[in-house]
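One structure, pasted below without further comment.
Of the protein chains in this complex, one is absent; all others appear in place.
Chain naming follows the written order as A, B and C, and within any one chain the residues start at number 1.
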Amino acid sequence: MGLLNRLNDPIGLDGIIFGTVEDLLNWGRSKSDWYLQFGLACCAIEFMAVNASHFDMMRYGCIPRSSPRQADFVIISGTVTLKMADRLKRVYEQMAEPKYVIAMGSCANSGGPYWEHGYHVLKGVDRILPVDVYVPGCPPRPEALQEGLILLQKKIRMEEIFRKRKRLAEEDLANQMNYK
Amino acid sequence: MKPNEIFKELKVHFGEEITELVENPSSDTYISVKPEKIDEICRFLRDNDAFKFDFLTLLSGLDLKEKLGIVYHLYSMELKHRLVLKTEVPKDSPNLPSLVRVWRTADWHEREAFDMFGINFQGHHNLIRILCPYDWEGYPLRKDYKEPEEYHGNRVPY
Amino acid sequence: MKDYFKNVWLGVWTALIGMRITIDHLFRKNVTVQYPNVHPKDKAGWMDMPSNARNRLYVDMDECNGCNSCARACPVNCISIETVRSVPGDAPPPLASGGKRNLWVSQFEIDFTKCCFCSLCTEACPTGAIVMTTEFEYSSYNRYDLVYNFVKLQNSMSDEKIAEVKEKWAEHQKEKKKEAVEPK
Partner (left out) sequence: MEEANFVFNMIGENWIAFAIISLLPMIFLLAYALIAILGELKISAFIQERLGPMRTGPWGIIQPVAEVVKLLQKEDITPDSANKPLFNLAPFIMFAASYAGFAVIPFSSYFVPSGINLGLFFLLAVGSLGIIGLLMGGWASNNKYSLLGGLRAVAQIVSYEIPAAMVILTIAVMAGSLDLQEIIRQQSGWFWNWFVFGGSGGWIKIIFLPFSFIMCIIYIIASLAETNRTPFDIPEGESELVAGYHTEYSGMKFAMFFFAEYANMFIVSAIITIIFFGGWNSPFGDFMGGPIWGVFWFVSKAFVFVFLQIWLRWTLPRLRVDQLMYVSWKVLLPFSFVCFLALSLLVMLK
């Protein structure tokens, strides 16, 4: 599928080869997302429901890992207090690249109900982590989280590994030329 | 046993320490006491066969502008009666005896009151913050509390 | 000694009972709903959306008279409404349900990252303009995509119209001032 699509790609010949390899690598990463078990507040209850039999997160290839070293993404499910923010940041730093973050629910998105008067709440987890997908809801339905998961998988599928590196190298070269 | 009967009994034993009985039609009737000997009063309430208050249901702090209030909700499992004790301490020196040696459950309750209101329970074996981080400044539930601008590099206001 | 053998036997026997139960479940029909293929909004799905489901809000701008009740009812202040008063003789079109309207709603913003979906605004609304829908699939890659400005979304007022209305109101204010000054 990838090869046929790439044949019409305007990028050129190396786009065919690298593009196909890239497709394979992206496919592998998007279809095998292992998530870190990290529940914070009431959203974690809904998160558990997604794991349970009725919604079954494993359909998407998501297997729970308790060690951040082996996890691919973390679902911030709930209120991130300032006390927890330090820990969360540390856990995220322990994760192996490539890593992703889903912010689940209002509290993780922007502080939610605590955005105005919460002296102890981090107003949006994007202040400490690069969030990939925001799932709104308070808490979101299990299906809404699954939709967020599908969006994340789409995003991983669209990622550029080699082409980005090539583009960056070209930009670097251009910058050097300009500098001279 | 009704609160007014308990009040009379306490008045006999502690005299000046017990200030008044406040009857409140819309909520609990409470006994107002002075903070200095609160541990002795509570020990008496626990050990006396007429009261047998063996359970501290709730300990909470209050901010009364000039003073800080502490409310004790007591319950007797055996005699099935309850009692509310209230006491007040000045805001600049909020000291009063700890109840940890009377009821073990007061441990975390007092730590929480210390965390949120800065009430200093003397004689508590481990009076450190329980909910906020250890390096948190100020007592969040006091009415004059201002939320910090920054904590560990994270901006706090929205 | 008797207890020991009894314990060992119980250990083996209860493990066997557990294994019988799990093998029983292995061949049962599974209960999983395959979400993107089976949608909860479908009647054919495993269940309908409950009537009190808390999902995305929707504001019908043709019904909104800009009374600000929803913003006041909101416990988390996630609704921000901006209105411009209309000058006499240039009233906005009446509500779709027939009521009179004398405020131009120039901005109606709901920030869904702050919203706690408590549905209090829908109860406060006098005209029934703001409602809970059954829509829940609106995750996004960008947090600011979740701030919905319903005036823009439904195109109930264009930018030029808003500017025009604002200008008219400013002129009207000036005239009023003059009128107030002149009789003296």
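Here, a residue touches a chain if its C-beta (ideal position, glycine included) is under 8 Å from a C-beta of that chain, and two chains touch if they have at least 3 such contacts.
Just so it is clear, the model here is predicted, and its values are computed rather than measured.
Peer 1: List the displayed chains that the omitted chain touches in the full complex.
Peer 2: A, C
Peer 1: So that we can see where the missing chain sits, which residues of subunit C does it touch?
Peer 2: 8, 11-12, 15, 18-19, 21-23, 25-32, 34
Peer 1: Would you write out the residues of subunit A that touch the absent chain, in ascending order?
Peer 2: 24-25, 27-29, 31-32, 37, 53, 56, 58-61, 63, 65-67, 69-70, 72, 96-98
What we mean here is this: only the chains that are shown with their structure count from here on.
Peer 1: Assign the assembly's chain-to-chain touch graph to one of these shapes: line, ring, star, complete, other.
Peer 2: line
Peer 1: Measuring from the mean C-alpha position of subunit A to the mean C-alpha position of subunit B, what distance in angstrom results?
Peer 2: 47
Peer 1: Taking the mean of the C-alpha atoms as each chain's centre, how many Å separate subunit A from subunit C?
Peer 2: That pair's centroid distance is 25 Å.
Peer 1: Where in subunit C do residues touch two or more of the other chains?
Peer 2: none
Peer 1: Got the subunit B residues that touch at least 2 other chains?
Peer 2: none
Peer 1: For the complex, give me every residue of subunit B touching subunit A.
Peer 2: Within the complex, subunit B touches subunit A at residues 132-133, 140, 145, 147-148, 151-152, 154-158.
Peer 1: Mind pulling up the subunit A residues that touch subunit C in the complex?
Peer 2: On the subunit A side, the touching residues are 53-56, 59, 106, 109-113, 115-116, 124, 126, 131-138, 140-144, 146-148, 150-151, 155.
Peer 1: Once bound in the complex, which stretches of subunit A touch subunit B?
Peer 2: Within the complex, subunit A contacts subunit B at residues 82-83, 85-86, 110-111, 115-116, 119-120, 122-123, 127-128.
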